[in-house]
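As structure tokens, the structure follows; a few thoughts come after it.
Rather than the whole complex, this shows some of its chains in their spots.
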Amino acid sequence: MPALTTAQIAAVCGGKLEGDSERLITGANTLDQAGPAELAFAANPKAVEQARSSRAGCLIVPEWFAAQGPWTVIRVSEPRVAFARALAALYQKPRPQGFIDPTARIDPSARVGPDCVIGAYVTIGAHSEIGRACSIGAGCHIGEEVYIGEDSMLHAGVTVYDRVRIGARVVLHSGCVIGADGFGFTLTADHYEKFPQVGTVEIGDDVEIGANSCVDRAALGATRIGEGTKIDNLVHIAHNCSIGKHVVIAAQTGFSGSVTVGDYAVIGGQVGVGEKAQIEAKAVVGGKAGILVSQRVRAGEPVWGIPARPLKQHLKNLAQLNRLGELRQEIQALKRKS
Amino acid sequence: MPALTTAQIAAVCGGKLEGDSERLITGANTLDQAGPAELAFAANPKAVEQARSSRAGCLIVPEWFAAQGPWTVIRVSEPRVAFARALAALYQKPRPQGFIDPTARIDPSARVGPDCVIGAYVTIGAHSEIGRACSIGAGCHIGEEVYIGEDSMLHAGVTVYDRVRIGARVVLHSGCVIGADGFGFTLTADHYEKFPQVGTVEIGDDVEIGANSCVDRAALGATRIGEGTKIDNLVHIAHNCSIGKHVVIAAQTGFSGSVTVGDYAVIGGQVGVGEKAQIEAKAVVGGKAGILVSQRVRAGEPVWGIPARPLKQHLKNLAQLNRLGELRQEIQALKRKS
């Protein structure tokens, strides 16, 4: 059971405490669900209004919150960020001591750093190197010549093919497959011949990848995911893509081969991106959008639709589509007159 | 090999047998493929017509079927349901005796009910509880403090994260990941900070979830799947979704955070649902539809398209789109006249 005093929580999130500094907080919850031993937060005016009727034992609130009640509050400039930090402290699991399960099958030529936790039925191939303090969940399969940086966490059941490089503090959720062959085949006479996929995958520091997502190895060279990028579940990243730093990619989105994505781009869910498309820095791609082969989405531009167009144009098209009946009627009226 | 007499099959499906009651049936097949030792069924007039030329050894037919041939038939009110029951009886595997594979790594503090079958290379974490008569396939990884109700079946290679609760008679197909972190990150200065996902997942009784589907844990509270709900392959259910009872969700559909779905809703394949959308009871969402952020789909309403609209309006828009060329010509004609 987690447990911190309100004073400890205020310290963790750098806020100013008002009220009972000794109250013990054992969990966190939403404003409407939180009880007297729980922490909640309010970030915007609407939530602040709701906060007034919350039973939460402690509230993280904006600096401008007008306290006129029995609440114990912690004032901060960014309540959501402060709450996230408080959560991390409250729910922090004690770091397990380094431990290699006796059933982990680690090739004698592989190196595992100090303080790693290697789960049951893990396999690690020849010449691979796992940095210090990594956690490799049960049933993960790591190929040959793989490198994983320190403090990374692979949840149970992740597969990493040969020669992939993964940075520090990376989190891979269960079912991720990193480094499977890119999809490259050439029709030769009456059948497809495989274009050997001899490249690799390079994943930067602080990347997180969701459950059952796939990042394919490059045909030649490397498929790259830049540092700090966050990828949701069931995402497909094809061979030779180059995804920038601090990019956000929502669930079930797919990138065809050789797509480039600039830093800080935000890509919605179920987006499809055609081969060699270029999504520039800070572009925003709406959910379900379809980016055509070689299409270029300009820096900072929000796009939407299939095929994707600048948001303004997309909305205009939609509005006009909805008024087509009207248009038709106007034409009928004109015809009657003429 | 399964084997039942036609009389036994008639008893299983509560139908009225006409013809040879002692014929041995060893399997089931489609009307056109079934042979003399196989069962087939016909539910609608078209299939009934085909049934006349079927070689099946026994036919399940509607009560109004006009038998004028050599067939052995079983008359029932709902042929499809009766056939499903006959199949279940015909292909029923003998329940294996309770057995815990010696390689299953079960934490000493976990409890496994009687009559469970626990496969090879399974891991079960501390304080978890597996109800009686569950079947946990090879290579499943079950975290700490997980609860699984009786008679549930996890096929090989399922992953369940810590603190997830799963009901009775639940079926999870291979590659399912239940309880991975929700996708919550906040841009803070120049990088994304993770919003800790400290909630859980609660799955009701009689739920079935397809291969490689993902149900994320809640940020706070629980992501919920109501009893009797059936979910196909490669579906994504994000943090804090609340899916009702007896909902059907086809393959590759994705729900963003905090979506609610009412009881008996039917959701097609490859649908995308924006954050906080509300799909009310018995709504029907067409395949590939896009439900916008916070959009509300009314009870019983069929919707279609991207963005999703009432089916009638969607069809009207499509028809008008197809007649745009015509519209343009009418305008040209008017211009020439004016």
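Letters are used for the chains, namely A and B, taken in the order the chains are written, and counting of residues starts over at 1 for each.
Throughout what follows, a contact is a pair of C-beta atoms (placed from the backbone, for glycine too) under 8 Å apart; a residue touches a chain by one contact, two chains touch by 3 or more.
Every value quoted in this text rests on a predicted model; they were computed, and no experiment measured them.
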Overall copies of the shared sequence [whole complex; 2 in view]: 3
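In this section, only the chains that are shown with their structure count from here on.
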Centre-to-centre distance between subunit B and subunit A (centres being mean Cα positions), rounded to whole Å: 27
Subunit B residues within the subunit A interface of the complex: 103, 105, 121, 123, 139, 141, 143, 157, 159, 161, 175, 177, 180-181, 183, 185-188, 190-196, 198, 212, 214, 216, 220-221, 234, 236, 238, 252, 254, 256, 270, 272, 274, 290, 306-307, 316-317, 320-321, 324, 327, 330-331, 334, 337-338
Subunit B-touching residues of subunit A, taken from the complex the two chains share: 27-30, 33, 78, 80-81, 84, 87-88, 90-91, 103, 119-121, 137-139, 155-157, 171, 173-175, 206, 208, 210-212, 228, 230, 232-234, 246, 248, 250-252, 269-270, 287-288, 306, 318, 321-322, 324-325, 327-328, 331, 334-335, 338
